[in-house]
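For this view, one protein chain was removed and the others were kept in their places.
Entry: chain A
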């Protein structure tokens, strides 16, 4: 079972315990299971905007605070220079739209790559959705527990 390209649903305390793999520090592991992408839902509790560069924010899901970064520099970054201008503009527009949704106190669902920054694991966000249904957070908690017990723990190489 390979969950490397799946957006795994993890409770914040579980996400924050991910560690870089020895073979590749840009890749992360949970009890030996290699992961690169995650999805989480939480309340936005901090927000730091650097226009044209990035939006750093934190989501609190009740078990921990997950740091997130949403890049806003697509139009000026050399990382995107080989892509077609129209697709870069489209990505930049989406990112700006996501940034406007992320306000203090709202509940958001974020998906993205698991990355590291200054020794802490974080999500580099690719997708944001506002969750207005108050039950969404509860259903996410249930999903996280069920998936950890029935799937992620079963396929870790550290036997549980």
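The rule is short, and it goes like this: contacts are C-beta pairs under 8 Å (C-beta built on N, C-alpha and C of every residue); 3 or more make two chains touch, one makes a residue touch a chain; residues count from 1.
Throughout what follows, contacts and distances are computed from a predicted model.
According to its UniProt record, the chain left out of view corresponds to "CST complex subunit TEN1" among "Dynein regulatory complex subunit 5", "Replication factor A protein 3", "Sodium/hydrogen exchanger" or "CST complex subunit TEN1". Residue A:58 is the one among A:29, A:58 or A:74 that touches the chain missing from this view. Even with one chain removed from view, chain A keeps its contact list with that chain: residues 11-14, 17, 43-46, 48, 56-58, 60-65, 67, 104-107, 120, 133-135, 138, 141-142, 145, 148-149, 160.
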